[in-house]
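One protein chain is absent from this view; the other protein chains keep their places.
As written, the chain order gives the labels A and B, with residue 1 at the start of each chain.
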Amino acid sequence: MRRLVGFLLAVAFCLGGAAQHVVRLAISMEPKSIDPNIAYGTEFSRVLNNLFVPLVDYDYFARAPVPCIAEKWEVSADGLQYTFYLRKDAKWSDGTPLTAHDVVYTVRRIVNPQVGSPYGTWFDMLEGYGEPDLTALGVVALDDYTVQFKLKYPASFFLALLSGILRPVPSWVVEKYGDRWTRPENIVVSGPYLLQSWEPYNKIVLVKNPLYFGANNVKIDQVIFYYVPEAATAFSMYLTGDLDELRVSGEYVQRAQADPTLAAQLHAISALYCQYVGFNCSVPPFDNPLVRKAFAAATDRSKVIAALGGGADPAYTFIPPGISGYIPPEAGVGIKYDPELAKSFLAQAGYPEGKGFPTVKFGYFADERGARIAQALQALWQDTLGIKIELMPREHATYFETVVAGAYNVFLLGWGADYPDGYDFLCYTFHSVRGEQTVKWYNPRYDALIDEAARTIDLGVREKMYQEAQKILVEEDAVIIPLFYRSSFILTKPHIERPYTPVSAWDARVWEWSIKE
Amino acid sequence: MIRNKIIRRVLRNKRVVIAGSVVLFLVIIAMLAPHIAPYPYDKVDFGHIYQPPSKEYPFGTDYLGRDIFSRIIYGARVSLVVAFAGAAISFLIGTLWGMTAGYFKGTVDTLLMRIVDFLYAFPSMLFIILLMVVFKGGVMQISTTAFIRAINAIDNAMGGLLFIMIGIGAVSWVGIARLTRGLTLSISSEQYIEAARAIGNSPVRIILRHVFPNLFGPCVVYVTLQIPGYILTESFLSFIGLGVIPPTPSWGGMIAEGCRVLLVYPHAALFPAAALALTMIAFTFLGDGLRDVLDVSL
Partner (left out) sequence: MQLSYIIRRAVYSLFFLFLLATVTFFLMHAVPGGPFSGGEKPLPREIVERLMRYYHLDRPVWRQFLEYLWNIVRGDLGPSYTQRGRTVNEIIKDHLPVSAQLGAVAFLVAVFLGIPMGIIAAVKFNTFIDYFCMLIAVAGISIPAMALGPLLIYIFGVKLRVLPVAQWGTWKHMVLPAFTLGIGSSAMIARLTRASMLQVIRADFIRTARAKGLPESSIILRHALRNALIPVVTVLGPLFGALVTGTLVVEQIFCIPGLGRFFVYSITDRDYPVIMGVTLLYGAVIIIMNFVVDASYALLDPRITYD
């Protein structure tokens, strides 16, 4: 097998040698793992998505799943059975055909508690989930190229879920090498690129995979990911041409916008991430929705975004644009900035002009972004409401623990999409049973809406339910104050031709790129 | 009489006078901060974010539109308080430790010094980061012990300074301990110490009246020379996010923030870096000068 890979690399090299198109990108965090079943985080998907293909892909323009490994699929009328017909020409990089058995193996692996995949619990809608015998799980290979999933209830977001987390892995490699199967000398991939080398905290080099089923359309021969943690350094590298593409944020966006050459290379797309302030609703006076609404109305999002240097869109509801359930600001849901209204809410709650209000404990995770947001909010709230805020930055290893322990009155958190459906945003966060228990708030109507939506197949009806749930979350009960949806600004050198997915900046879909001659 | 002579010698040394004046100037600025600074250090001005130096804001503004000049003045407070308090804590622990070891000699000395030797080679950065991680983790806040919660509350009230001072003190006393032990050893072999012992004075009395005053010179020199290191440690802690609690200004924190936008808004890092450099230079020269005068043997 290793010889075959070597041969492939040599072929790839020769093909590359003919007309070497290289693209150099930057990542700001070193991937902890590129195992698609274990990697949990957004930076790593830039690399991962070029190495492994998913069962189904997602088209953010059409907001619908599209074929990838699966050519077509059928959903039974009751929504409990999904049958996928796989393409016959998908191969692994060692020449083995990619079959339905690989899909089944991967699903079982994700659910297997011994593996410790962070997505394991999300497959709880499959029949047989929770049973110690993994072969009882509701996923079978009907033949070499047909996979069937059997669900306990008609989970409407199933396809979206699969597009986010189901990328098959080669069982024989995983079994043979264990934790080390993703190392360059062992790894076997299914995607448009091969992993040629990985120097940790330095660079990752990918090279075109001639066995990829879409290899004819892949124009870029080599992709290099440089590890660059400092924004200033990355920016310098882009200026000198050492990088071909760079995601910039904050002040660097302004710097790029101010320069006409750079401005022409700048493109904004929204990221599937919402930053919000949560309330600990179990401790007075924040158990009073009027108090929470007062804080929400005192939040001037434009100023918070200005403190960050720009590069974000204000959010009044929770689900970001591009995900089902998104409510555009024109719909008027959510609490807008209105200082007079804020003061009146506070007075109604029994604290006119903030008199008698206890010092507010504001917890946040101490990084540069958090510090800026927290200080901006502190200034805004203190000015408008006449109260005192005590900032409590915490280092990351213990922050979440302390939030769940109820150490603060308000805290800063964020949520990024794991897969393109509103369920991901609304359920794993604030649902009283399946959520994170951060806000200590329980509303049976909210739970009911989420549970019901999980079973509703009609996308239109489901979206309405997500929207109603958000209304409860941010307007009626004001449990959180959504702050902004992060935007990504991307600088790309003019000689590169590439599509920009309207959302999800995390995907560097390099196999769709080409070089302008 | 001898004291006057020493003071006169000190004042005659050019270095001491110049550097000393600068340090004095900084101390005065720090103490008078609320009166001199044109704006409160946490006054946010969203309309003037990252402004370059202007008449309104002599050193420009930061990412929240706060006046950098005022923040540098208050930052002097933070840097000096942390440095002096850290120095005081390490001085206290270190001299007590060293004097005890040097005076009593024998097994006491061996025991105490073995501990010092071990700690000397122990990576202090690791230790201080561990300490700060414990202090800043927030777990102290939800602790069940009232004492721990109280300390945490004090630290929050001080903008995070208490723990930094404790951290620095806990890590730096070792050098002073070594120094004082060596000096104590040589001093206690002097005749007049023997005499005092013969008279029957208690060890404590001897240590305080005879040993300590003789250590004072070298110790002051040593501590003065360590102060730039303490200030830098605090900057480093801020650089990695374990420093003061915002919005308390700290030169180190301001430099770290400023460096992130160095290519876009250089003034944000330039001024605090200059302030830090100036302060460190002043303390270093002061220490050099003092050493030339007070302690030829060092």
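By our rule, contacts are C-beta pairs under 8 Å (C-beta built on N, C-alpha and C of every residue); 3 or more make two chains touch, one makes a residue touch a chain.
Just so you know, these numbers come straight off a predicted model, no measurement behind them.
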Pick from B:L161, B:V174, B:I206 or B:L262: which residue touches the chain that isn't shown? B:L262
Can you work out which residue in A:T182, A:Q222 or A:N409 touches the chain that's missing from view? A:T182
Taking the entire complex into account, which one of A:A215, A:M237 or A:I515 touches the absent chain? A:M237
Where the unshown chain meets subunit B, residue by residue: 118, 121-123, 125-127, 129-130, 133-134, 137, 139, 228, 232, 235-236, 239-240, 252, 255-256, 258-259, 262-263, 269-270, 273, 276-281, 284-285, 288, 291
Tell me where the left-out chain touches subunit A, residue by residue. 30, 32-33, 35, 38, 40, 113-114, 116-118, 120-121, 179-183, 199-203, 226-230, 232-233, 236-237, 239-240, 242, 365, 395-401, 413-416
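In the analysis below, only the chains that are shown with their structure count from here on.
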Subunit B partner contacts - residues on subunit A that touch it in the complex: 230-232, 235-236, 250-252, 254-255, 303, 306-309, 363, 366-368, 371-372, 374-376, 378-380, 390-395, 397-399, 401-402, 405-407
In the complex, the residues of subunit B that touch subunit A are 42, 44, 46, 49-50, 63-64, 133, 136-139, 141-142, 156, 241-242, 245-247, 257, 259-265
